[in-house]
Structures are given as structure tokens and as C-alpha cells.
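Every protein chain but one is kept in place in this view of the complex.
Order as written gives the chain letters A and B; numbering starts at 1 within each chain.
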Amino acid sequence: MATIRRTASVLSVAALSTAALAGCGSGEAEEVDTGDISGTITYWASNQGASITEDEEVLTETIDRFTEETGVDVELEVIPWSDLQNRILTAVSSGNGPDVLNIGNTWATSMQATGAFMPWEGDALETIGGEDRFLQSSWATGGAEGETPTSVPLYALSYSMYYNTEIFEEAGIEEPPETWDEFVEVAQELTQDTDGDGSIDQHGFTMAGSSYTNNAHQAFIRGLQHGDTLYTEDGEPQFAADGIVAGVKEWVDLMAEDEVVAPGDAELTNGSESVQQVASGDAAMVFDQAPGNVFNNRDFENYEAAPIPMLDADAEGIEATQSHVAGINISVFENSDNKDAAVAFVDHMTSNEEQSYLNQEFTALPVVNEVYDEEEAFQTEEIQLKQDILENHARPMPLQTSEAQMETTVGTAIRDLLADAAQGTEISEDDVRSALEDAQTQMD
Amino acid sequence: MIETRGFKILRAFGLVFLSAVVLVPLFVVVITSLKPLEDVQGIFTWIPSEITFQPYLDIWKTVPLADYFLNSLIVVCIATAFSVVIAVLAAYALSRFPFKGARTFSLMVLSTQMFPGILFLLPLFLIFTQLQRTVGIQLNGSHLGLIITYMTFSLPFAIWMLAGFFASIPKDLEEAALIDGTTRMGALWRVVLPVARPGIVAVSVYCFITAWGEVLFASVMTNADTRTLAVGLRAYASQTDVFWNQLMAASVVVSLPVLIGFMIVQRHLVTGLSTGAVK
Partner (left out) sequence: MAAPQGVRAPREERRRRRREKKAQAAVANQVVQTAGGGWRTRIFPYALIAPASVMELLIHIIPMILGVCIAFLGLTQLTIGNWTEAPFVGMENFIEGLDPAGAIGSQFYAALLRTVAYTLISLALAWALGMFGAVLLTSKVRGRGFLRTLFLTPYALPQYVGAIAWAFMFNQSDGAVNRFLVDDLGILDDRPFWLLGDNAFWVLVIVTVWQFWPFAFLMLLAALQNIPTDVYEAAAMDGASTWKQFTTITLPMIRQANLVMLLILGLWIFNQFNIPYVLFGSGSPDEAMLVSPLIYEQSFNYWNFGLGGAMSTLLLVLLLVVSAVYIRLVMPKGKQLND
């Protein structure tokens, strides 16, 4: 039955579309022929730049080049992050979606489980040049371990620490902190009342405390630095493992005990709001993935990037984690009735030229190796640092189907802890542990 | 009420208080929409450093506000029109004919008014999906789906209010017309409706306002081409880089059509309500 459905959808027999999606994992390889393509495809892009319209402009250039080359028209829709998950849900449940779409790479495994996305193998994989072209760490985010990925990397990102160089200079700090202890120390030093009116107006660090994704990432990263993962090897959640508790406590303590974060940060829902504080001089340091656009929009240039501090400067293995492998992946919808053109479009988006163009526009990192060597724009110190982080200090978020749910429950638990801390409540290790245990019981 | 001196003093204070309650948030919105970007990045200030209309110009470029506007107008106007027509028919039946099943019908209409939209969202969405698969009519992501949804949502209140309104219109008027040989529909059209104008206005305004501000269904059932203002504005607010002055300017722009419309008809609204709903 599955085979029949699959064939039907490939042949795009409209009458048969009442039969549901091919709801199965990997079967035999897709037969894709990108030699002779035509028609129209729909592409849902995620919002990468400062605004939807800006993204549309950037992507339209890329699409025009594709249309010129192949004669295939692309209908573009840039979807804000707040709507993207719901829109994908719409598409998955109705079987009526775009041909190509972007997803946050941390959702890849959850999305794969819906069976609504085309696995990348055989001809399709060959068309985009095989997996060896891609950054290995980014490629690994494409789906669950041991299964054929249903998404391929499009933009790579990683966390690093951005700091306001003016503030550092004024305080006479020459090097960014390397270890967590140094980091806290520097942050405390930089938390000051600069105009002497009795209230602190410059904080050492800033975070988006109400952003559950940011919080979940930090739980993951800080947990790994303490040697623990969010899931056991068998895929069972263990959110309250000792390492995770210790890591989350460190993160919450930045606000609670070290007091290097403005209490108001507990309300920020969006990472860019904390980046703005670095640009305006209200805070000295921030952990972010791609603050370039926000800085540029404010003509702010006095910043530099450094690795996220580790517990021990010589840490190795998982304890040397500084970031999750962040980024955006691109998928082809299983129900697409023009898969040939869709695959060709993904090939176009991941080609060296477009990778170079797109990632410069969106201040992200290319996902294909060659581009770094070819293109001068990617040989800056900041890019090289981020590339190094991705290669040597980054791990994919847990490749579990419940990953999306984990981000919400863990991230929300930490948000609530930060909110308590901001209001002056002391947060003990037991508080952190019980909050994380509660988060775990929310999972199925 | 007979006005004593004490009442008059209370009234003066009361009216000032209520005006302040209403005006302060409106003031904050308007004043913020007139500020340059520097003014909205730090702590709130009551007076802008300079007044600029730039946010009102920029917002059309940051967000395809004009498209959203058009979508909202299409969806909301059509939904309101249909909703009122359907409600008039049903309300007329309820207020004039003692037919079998009238009670069941009114029970159905009244009780659906109770339930929160969240109860219908997913099932309705799945039904639309199924219709799309089997019949091929696209409802999710099209204007049509949203129109159908919105018009049904304001139906219960509209029917209920209009039925009350019609009941208060003396029947002799139509009866005279009927005796003169007019049909029932003709009597409704030429005799009842003109008298019921305030009630119809009140109902239309209600439908319009409800649909214009709806976020939940619009966020799931629209796409880039059909996105309404409500969703568009929320999308802007959740964008990576939010400029509050532009957001507030957009809020003003979005609110103006409803506010102006509301001001024009509000006189009818009180009359309509006082005969229709509250008696």
C-alpha cells in the first residue's frame, strides 16, 4: 500500500490525492530526474533577516537566478517564526503544502517522524552533490541517527559570545574571558553604576530570559559542559541529571546570585532584544548566534566575537561544548507534485555561489566546505571562529522526536526560574532540580 | 435620575476618571508612533524629543501592510454582509412564525455562542482539510475559509439581537402590506428592514469588530497571500528586530477604519441595542 501511495504522489495523480500522505519512514530511493524540469514550485522560507520584506528581496535575487537557469518559477513565501510551526502543521495534516520549505534544524527529527518529508538518498542526494560536500556537523542534524535524513543544511549558525569592545576598553580588560569563572568575574566587574546616580545602568551580561528556545539551548550546552546529556543513550529524557541541574543553576545564577544580568532581561522574549542592549551599551556581553543584522541596523561596529566560556579552558570531549549545531535546514515535501524541480531548487540553494551570497546577506555560515576557502568574506576572524566552534565545539541538539517538546518544557521551566530570580527569590539547587523534574513529567 | 449637587460633583470627577482610564493607553500608542527610533529604545518618555511621521511611512515597507489591509477588508466585509443577511432571515422567522423546531433552532444558536474558539479550531481545520481533499475546494489558506468561519462566529449574537429587535416592531405595518398583496419577503424587505435599520447597524458593527480583531483562526488559516492585519501585525511584533514606534504606527493605522466606522454609527448602536438586546 505504501508503495502505491508513494508512486501515486510521485506521478502526481491528482485524483488519488485523497489518499493520505506516505506516512512511512524510508523506503526505496526516490527516482528523481532533474535533467528536464519545468512548472512552478512553492517555497516557504523562514525569516532570517531583519524583516520579512528584506528577506523577500534577498531571496528573490536567488530565485531569479534559479528561474533563469531552469525555467522553473518559484512562488516564495517568507513565514515569520511565530507562524512557521503552525504552518508546517497545516501542511502536514492537509497534505497540501509547499514543495520546498525551511525548518529550524532542531526540529528536523520531530518533523521526520511525521513522514511528510522526502528522505534524501539515491538520485536526490546525488543531485545535491552527496553528503561529503556539507559541513559534517550540520549534516548530522538532518534527522534521527541511523535514519535517512529528511532535511539538508541550508544555513549554519553557532553560539558565540559577543562583547562591546568600548566597555571592555574602558574597564581595561584586554582579553575576553575563557573560563566560566573568569566570565562571571569579568561580568561582575562590568556591572556598574557608570553615572553615579545610585542605580546600576550597565550590566556585565544580557540574556533573553523569556525565550524558551534560548534557555533550552543553554540547558543543553551547560549540561554537556558538566558532562550530562538531556536524554539517556536509550532516548529516555533525564532533564534533572546532576550535570544538567548544575549547568542550569549556573545560567540562572547569572541573574540570581551573581547579579550580572538586569532583572528586566527576564521579560525579553527575543534574542535580538538582548543584542540591542549590547549595541546601546547597557550590557557588555551576550551569547548569540547571528547578531550581525541587529548591529548593522544600528550602525554599531564596536563589537567582537569570542568562544562561549567553558568550565575549564582545556576541556575536551563533550565538556568542551560551546554551542549546539544551530542552523536552518531545507526539506522537500513528500506530497510535492514537482519533486524534480524541488530537488533542483534545493541543489541551487546549497550551491557554492548561492551559499556564499545567502550567508553573507543573512550573516550566517555556509554549510558547504568549499565556500570557506573560495570566498574572502568567509575568512574573517569572526567567521573562522564560528567555523571552528561548529567543527570542534558543537553538538546537535538531541536527535529525538520529542525534541521540540523538550525545548518548550525545559525552556519554559528555566524561564520561570529566571522570572523568580528577577523578582528577588533565591534559587537553590533543589529548586532547579524540581523545576526540571516537573518539566520531564510534562513529556509523554 | 434626579440630579442633586453631590451627584453633579461625583459626575464631574467620575467622567474625568473614566476619560483618563481610556485615554492614557491611547495616548501612549499615538505618542510612541510619532517618536524617532532613538526615543523608543530606552525608558518610556511622555514627550518625544521630536515629532516625526517617519514610522507611518516606514511601516508600509517593513511589512506588506497594504496587502494585509486589503485581505482584512475583503474577508471582514464579505463575512459581515453575509452574516447580517443570514441573521436577518433567521431572526425574522423566529420573531414572526410559530413554526415547529423554532425552539430547537434557537437552542442551537444560543448554545454555540458559549464555546471558546479554541474548541473549534482544530476540528474545523481538519474538516476543511478533508473537504479540500475530497471536493477540491481550497478552504485553508483561502479567503473563503476565513469568511465562512467569521460569518458563522457572529451569527448567534446577530440572530439573537435581531430577533429581539424584530419582535419589538409592531406587526400591523407588515400586515397592512400583506393585505395589499405584498409577499412575505417583500414585506420584510420594504416594511421591516427600514424600521430595523438601527438594529442592523448595531449587528453589522458587532460582526465587523469581532472579525477585524480575530487572531486565533486567522493565524492558522491564512497564508502569505491571504494574511490579515491581525496576523500580519503579530508577525511583525515577533520579528527578529522590532521597532516599537513602527509597531505603534501600524496599530494606529489598523485601528482607524474600525474607529471611524464606529464613530459614524455609534448613535444607532445605542438605539439598536436598547430595542434589540437589552429589553
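We adopt the following convention: a residue touches a chain if its C-beta (ideal position, glycine included) is under 8 Å from a C-beta of that chain, and two chains touch if they have at least 3 such contacts.
From a predicted model like this one, the values you see are computed outputs, not experimental measurements.
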Residue of A:45, A:63, A:92 or A:305 in touch with the missing chain, whole complex considered: A:92
Selected residue (touches chain absent from view) among A:165, A:179, A:352 or A:408: A:408
Full-complex contact with the absent chain, from A:147, A:170, A:374 or A:438: A:438
Chain A residues that touch the omitted chain in the full complex: 20-21, 23, 82, 85-86, 89, 92-93, 95, 110, 113-116, 210, 212, 262-264, 266-267, 269, 401, 404-405, 408, 412, 415-416, 419-420, 422-423, 438, 441-442, 444
Absent chain, residues of chain B that touch it: 1-4, 6-7, 10-11, 14-15, 18-19, 21-26, 28-29, 32, 42-46, 86-87, 89-90, 92-99, 101-103, 105-124, 126-127, 130, 148-149, 151-153, 155, 157, 159-160, 163-164, 167-168, 170-172, 175, 178-179, 184, 209, 212-216, 220, 229-230, 233-234, 237-238, 244, 247-248, 251, 254-255, 258-259, 262-263, 266-267, 269-271, 273-274, 277-279
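Following the convention adopted for this analysis, only the chains that are shown with their structure count from here on.
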Rounded Å distance, chain A centre to chain B centre (Cα mean): 39
Residue ranges of chain B in contact with chain A within the complex: 41-42, 61-64, 125-126, 128-129, 132-134, 138, 140-141, 219-220, 223-225, 231, 234-236, 238-242
Chain B contact footprint on chain A (complex, rising order): 17-18, 47, 49-53, 77-83, 86-87, 90, 93-96, 270-273, 276, 280, 293-294, 297
